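Yeah, one chain of the complex is gone here, protein chain that is, but the others are all in their spots.
Up next, chain A:
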Amino acid sequence: MIVTVASGKGGTGKTTVATSLACAISDSVHLLDCDVEEPNVHIFLHPKIQYQETVYTMVPEVDQERCNGCRKCVDICRFSAITVVGQKLLTFPELCHGCVGCMVVCPENAITEGGREVGKFEIGQRGAIRFGHGLLRIGEAMAPPLIRKVREQIDDKGITIIDAPPGTSCPVITAMRGVDFVLLVTEPTPFGLHDLKLAVEAVIKLGIPCGIVINRSDLGDNGVQDYAQQQGIPVLMEIPFSREIARNYSKGRILAEQSPKWREKFAGLYEKIKICAAC
(Lines give C-alpha, C1' and ligand atoms only; values in the text may rest on other atoms or scores of the structure.)
Protein backbone atom coordinates (compact mmCIF):
# COMPACT_ATOMS: atom_id res chain seq x y z
CA MET A 1 0.00 0.00 0.00
CA ILE A 2 1.46 3.34 -1.10
CA VAL A 3 -0.18 6.58 0.04
CA THR A 4 0.95 9.96 -1.28
CA VAL A 5 0.19 13.01 0.85
CA ALA A 6 -0.21 15.96 -1.52
CA SER A 7 -1.86 19.37 -1.75
CA GLY A 8 -2.31 22.02 -4.38
CA LYS A 9 -1.46 24.85 -2.02
CA GLY A 10 1.78 24.88 -0.04
CA GLY A 11 1.88 25.12 3.74
CA THR A 12 -1.39 23.29 4.34
CA GLY A 13 0.06 20.54 6.55
CA LYS A 14 1.34 17.75 4.27
CA THR A 15 4.33 17.01 6.46
CA THR A 16 2.26 17.16 9.65
CA VAL A 17 -0.11 14.57 8.18
CA ALA A 18 2.57 12.38 6.55
CA THR A 19 4.77 12.12 9.66
CA SER A 20 1.81 11.50 11.97
CA LEU A 21 0.34 8.87 9.67
CA ALA A 22 3.66 7.01 9.55
CA CYS A 23 4.04 7.17 13.35
CA ALA A 24 0.48 6.00 14.01
CA ILE A 25 0.80 2.86 11.88
CA SER A 26 2.05 0.08 14.09
CA ASP A 27 3.44 -2.11 11.27
CA SER A 28 6.75 -1.37 9.65
CA VAL A 29 6.38 1.58 7.32
CA HIS A 30 8.41 3.51 4.77
CA LEU A 31 8.25 7.30 4.98
CA LEU A 32 9.63 9.00 1.87
CA ASP A 33 10.09 12.75 1.62
CA CYS A 34 9.73 13.51 -2.09
CA ASP A 35 9.65 17.28 -1.64
CA VAL A 36 13.27 17.28 -2.76
CA GLU A 37 13.44 21.05 -3.19
CA GLU A 38 12.72 21.63 0.49
CA PRO A 39 12.70 18.32 2.35
CA ASN A 40 11.63 18.76 5.99
CA VAL A 41 10.40 15.36 7.26
CA HIS A 42 13.83 14.68 8.78
CA ILE A 43 13.46 17.76 11.00
CA PHE A 44 10.50 16.06 12.71
CA LEU A 45 11.55 12.42 12.46
CA HIS A 46 15.26 12.69 13.37
CA PRO A 47 16.15 9.47 11.55
CA LYS A 48 19.59 7.92 11.75
CA ILE A 49 20.99 8.24 8.20
CA GLN A 50 22.62 4.99 7.11
CA TYR A 51 23.28 5.50 3.42
CA GLN A 52 23.79 8.34 0.96
CA GLU A 53 24.16 8.28 -2.81
CA THR A 54 24.63 10.94 -5.49
CA VAL A 55 22.03 10.87 -8.27
CA TYR A 56 22.75 11.79 -11.87
CA THR A 57 20.51 12.43 -14.84
CA MET A 58 21.45 11.64 -18.43
CA VAL A 59 22.68 14.50 -20.59
CA PRO A 60 23.97 14.07 -24.15
CA GLU A 61 27.68 14.19 -24.84
CA VAL A 62 28.51 14.78 -28.47
CA ASP A 63 31.32 13.71 -30.77
CA GLN A 64 31.51 16.53 -33.30
CA GLU A 65 33.62 14.39 -35.67
CA ARG A 66 30.90 11.78 -36.06
CA CYS A 67 27.97 14.20 -36.58
CA ASN A 68 26.74 14.29 -40.20
CA GLY A 69 24.33 17.20 -39.57
CA CYS A 70 21.16 15.16 -40.24
CA ARG A 71 19.27 16.91 -37.37
CA LYS A 72 17.31 13.83 -36.32
CA CYS A 73 18.29 14.65 -32.71
CA VAL A 74 17.06 18.25 -33.13
CA ASP A 75 13.70 17.05 -34.45
CA ILE A 76 13.06 14.60 -31.63
CA CYS A 77 13.98 16.93 -28.74
CA ARG A 78 10.88 18.65 -27.35
CA PHE A 79 12.96 20.94 -25.15
CA SER A 80 15.41 22.44 -27.68
CA ALA A 81 18.24 20.96 -25.64
CA ILE A 82 20.19 20.09 -28.78
CA THR A 83 20.62 21.90 -32.09
CA VAL A 84 22.76 21.87 -35.21
CA VAL A 85 23.84 25.34 -36.25
CA GLY A 86 26.13 25.72 -39.24
CA GLN A 87 28.19 22.55 -38.95
CA LYS A 88 28.15 22.55 -35.15
CA LEU A 89 26.24 20.19 -32.86
CA LEU A 90 25.33 22.22 -29.79
CA THR A 91 23.77 21.03 -26.53
CA PHE A 92 22.01 22.82 -23.67
CA PRO A 93 22.26 20.36 -20.76
CA GLU A 94 20.12 22.47 -18.42
CA LEU A 95 17.16 22.09 -20.80
CA CYS A 96 17.63 18.31 -21.19
CA HIS A 97 15.00 16.05 -19.59
CA GLY A 98 17.16 12.94 -19.97
CA CYS A 99 14.86 11.01 -22.33
CA VAL A 100 17.85 9.66 -24.39
CA GLY A 101 15.82 10.21 -27.61
CA CYS A 102 18.75 11.97 -29.32
CA MET A 103 21.03 9.02 -28.58
CA VAL A 104 18.53 6.54 -29.96
CA VAL A 105 17.85 8.32 -33.27
CA CYS A 106 21.46 9.30 -34.10
CA PRO A 107 22.53 7.14 -37.07
CA GLU A 108 26.23 7.97 -36.55
CA ASN A 109 26.52 7.22 -32.82
CA ALA A 110 27.71 10.78 -32.34
CA ILE A 111 25.85 11.09 -29.02
CA THR A 112 26.79 9.23 -25.86
CA GLU A 113 25.41 9.23 -22.36
CA GLY A 114 26.88 11.79 -19.99
CA GLY A 115 25.65 12.64 -16.51
CA ARG A 116 24.73 15.73 -14.52
CA GLU A 117 24.41 15.61 -10.73
CA VAL A 118 20.81 16.39 -9.71
CA GLY A 119 21.24 15.79 -5.99
CA LYS A 120 21.58 13.13 -3.34
CA PHE A 121 19.30 10.64 -1.69
CA GLU A 122 19.61 9.40 1.86
CA ILE A 123 18.21 6.35 3.59
CA GLY A 124 17.76 6.06 7.33
CA GLN A 125 15.73 4.56 10.11
CA ARG A 126 13.89 5.52 13.25
CA GLY A 127 12.28 2.65 15.17
CA ALA A 128 9.91 0.83 12.83
CA ILE A 129 10.01 3.66 10.30
CA ARG A 130 12.31 3.28 7.33
CA PHE A 131 13.08 6.76 6.03
CA GLY A 132 14.20 8.09 2.66
CA HIS A 133 14.48 11.54 1.14
CA GLY A 134 16.09 13.45 -1.70
CA LEU A 135 18.14 16.65 -1.54
CA LEU A 136 18.09 18.54 -4.84
CA ARG A 137 21.42 20.12 -5.78
CA ILE A 138 21.26 23.88 -5.33
CA GLY A 139 20.83 25.46 -8.77
CA GLU A 140 19.26 22.31 -10.26
CA ALA A 141 15.80 22.78 -11.80
CA MET A 142 14.92 19.16 -12.61
CA ALA A 143 13.43 17.40 -9.57
CA PRO A 144 11.71 14.34 -11.14
CA PRO A 145 14.84 12.17 -11.73
CA LEU A 146 15.73 12.51 -8.04
CA ILE A 147 12.14 11.86 -6.91
CA ARG A 148 12.05 8.69 -9.02
CA LYS A 149 15.26 7.55 -7.33
CA VAL A 150 13.79 8.16 -3.86
CA ARG A 151 10.68 6.19 -4.86
CA GLU A 152 12.83 3.29 -6.08
CA GLN A 153 13.60 2.65 -2.40
CA ILE A 154 10.12 1.20 -1.92
CA ASP A 155 9.89 -2.57 -1.74
CA ASP A 156 6.57 -4.25 -2.47
CA LYS A 157 5.96 -5.35 1.10
CA GLY A 158 4.51 -3.14 3.78
CA ILE A 159 3.18 0.38 3.81
CA THR A 160 4.73 3.47 2.24
CA ILE A 161 3.82 7.08 2.96
CA ILE A 162 5.11 9.66 0.47
CA ASP A 163 5.31 13.34 1.40
CA ALA A 164 4.85 15.13 -1.95
CA PRO A 165 5.93 18.61 -3.01
CA PRO A 166 3.15 21.25 -3.23
CA GLY A 167 1.51 22.24 -6.51
CA THR A 168 0.47 20.19 -9.53
CA SER A 169 3.58 20.28 -11.73
CA CYS A 170 5.94 17.50 -12.86
CA PRO A 171 7.54 16.86 -9.42
CA VAL A 172 4.08 16.35 -7.86
CA ILE A 173 2.96 14.01 -10.64
CA THR A 174 6.20 12.04 -10.19
CA ALA A 175 5.40 11.67 -6.48
CA MET A 176 1.78 10.53 -7.18
CA ARG A 177 1.96 8.37 -10.29
CA GLY A 178 1.15 4.71 -9.67
CA VAL A 179 0.32 4.96 -5.96
CA ASP A 180 -2.75 3.37 -4.34
CA PHE A 181 -4.21 6.45 -2.69
CA VAL A 182 -3.67 10.22 -2.60
CA LEU A 183 -4.46 12.12 0.56
CA LEU A 184 -5.03 15.81 -0.23
CA VAL A 185 -4.38 18.19 2.63
CA THR A 186 -6.09 21.55 2.36
CA GLU A 187 -7.35 24.46 4.41
CA PRO A 188 -10.89 25.88 4.32
CA THR A 189 -10.02 29.15 2.59
CA PRO A 190 -10.60 30.40 -0.98
CA PHE A 191 -6.88 29.85 -1.70
CA GLY A 192 -7.01 26.35 -0.25
CA LEU A 193 -10.10 25.48 -2.31
CA HIS A 194 -8.70 26.96 -5.53
CA ASP A 195 -5.52 24.89 -5.36
CA LEU A 196 -7.36 21.80 -4.07
CA LYS A 197 -9.44 21.80 -7.25
CA LEU A 198 -6.28 21.79 -9.38
CA ALA A 199 -4.87 18.91 -7.34
CA VAL A 200 -8.12 16.92 -7.62
CA GLU A 201 -8.10 17.38 -11.41
CA ALA A 202 -4.55 15.98 -11.55
CA VAL A 203 -5.41 13.01 -9.32
CA ILE A 204 -8.50 12.20 -11.40
CA LYS A 205 -6.39 12.27 -14.60
CA LEU A 206 -4.01 9.79 -12.98
CA GLY A 207 -6.97 7.58 -12.00
CA ILE A 208 -6.06 7.34 -8.32
CA PRO A 209 -8.66 7.30 -5.50
CA CYS A 210 -8.33 10.24 -3.13
CA GLY A 211 -9.58 11.71 0.12
CA ILE A 212 -9.28 15.07 1.85
CA VAL A 213 -7.83 16.21 5.18
CA ILE A 214 -8.92 19.69 6.21
CA ASN A 215 -6.35 21.42 8.37
CA ARG A 216 -7.19 24.46 10.54
CA SER A 217 -10.72 23.26 9.89
CA ASP A 218 -12.49 25.71 12.19
CA LEU A 219 -11.24 28.75 10.26
CA GLY A 220 -12.38 30.08 6.88
CA ASP A 221 -15.59 29.02 5.18
CA ASN A 222 -17.54 25.96 3.99
CA GLY A 223 -16.22 26.05 0.44
CA VAL A 224 -14.01 22.98 0.77
CA GLN A 225 -16.75 20.91 2.47
CA ASP A 226 -19.28 21.86 -0.20
CA TYR A 227 -16.84 21.08 -3.00
CA ALA A 228 -15.91 17.70 -1.47
CA GLN A 229 -19.56 16.74 -1.16
CA GLN A 230 -20.35 17.85 -4.69
CA GLN A 231 -17.39 15.88 -6.10
CA GLY A 232 -18.05 12.83 -3.92
CA ILE A 233 -14.61 12.97 -2.33
CA PRO A 234 -14.58 11.85 1.31
CA VAL A 235 -13.31 14.24 4.01
CA LEU A 236 -11.34 11.75 6.09
CA MET A 237 -10.07 13.99 8.86
CA GLU A 238 -10.27 17.50 10.24
CA ILE A 239 -7.54 19.11 12.30
CA PRO A 240 -8.68 22.22 14.18
CA PHE A 241 -6.67 25.41 14.43
CA SER A 242 -4.90 25.08 17.75
CA ARG A 243 -2.17 27.07 19.42
CA GLU A 244 -0.86 23.91 21.05
CA ILE A 245 -0.50 22.06 17.74
CA ALA A 246 1.27 25.09 16.25
CA ARG A 247 3.61 25.37 19.24
CA ASN A 248 4.57 21.70 19.05
CA TYR A 249 5.07 21.95 15.30
CA SER A 250 7.43 24.88 15.78
CA LYS A 251 9.46 22.68 18.14
CA GLY A 252 9.70 19.93 15.55
CA ARG A 253 7.32 17.51 17.30
CA ILE A 254 5.14 15.06 15.43
CA LEU A 255 1.40 15.58 16.05
CA ALA A 256 0.63 11.87 16.52
CA GLU A 257 3.29 11.72 19.22
CA GLN A 258 1.82 14.63 21.17
CA SER A 259 -1.02 12.65 22.68
CA PRO A 260 -2.62 9.19 22.48
CA LYS A 261 -5.72 10.94 21.15
CA TRP A 262 -3.96 12.11 18.00
CA ARG A 263 -2.18 8.78 17.53
CA GLU A 264 -5.57 7.06 17.58
CA LYS A 265 -7.03 9.59 15.16
CA PHE A 266 -4.23 9.01 12.66
CA ALA A 267 -4.45 5.24 13.10
CA GLY A 268 -8.17 5.65 12.32
CA LEU A 269 -7.29 7.77 9.28
CA TYR A 270 -5.15 4.94 7.93
CA GLU A 271 -8.02 2.46 8.40
CA LYS A 272 -10.30 4.79 6.40
CA ILE A 273 -7.65 5.10 3.67
CA LYS A 274 -7.49 1.30 3.39
CA ILE A 275 -11.23 1.13 2.87
CA CYS A 276 -11.28 3.99 0.34
CA ALA A 277 -8.31 2.60 -1.61
CA ALA A 278 -10.07 -0.76 -1.95
CA CYS A 279 -13.18 0.83 -3.49
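The definition used in the following text is that a residue touches a chain if its C-beta (ideal position, glycine included) is under 8 Å from a C-beta of that chain, and two chains touch if they have at least 3 such contacts; residues count from 1.
Note that contacts and distances are computed from a predicted model.
Going by its UniProt record, the hidden chain of the complex is named "Predicted Fe-Mo cluster-binding protein, NifX family" among "Sugar ABC transporter permease", "Stage II sporulation protein M", "Formate hydrogenlyase subunit 4" or "Predicted Fe-Mo cluster-binding protein, NifX family". Contact with the chain that does not appear here is found for just one residue of A:Y56, A:F92 or A:Y249, A:F92. When the omitted chain is restored, the residue from A:S80, A:Q229, A:S242 or A:S259 that touches it is A:S80. Across A:V104, A:A128, A:A141 or A:A246, the residue that sits in touch with the chain not pictured is A:A141.
On the side of chain A, the interface with the absent chain consists of residues 74, 78-81, 83-86, 88, 90, 92, 94-95, 141, using the contact rule stated above.
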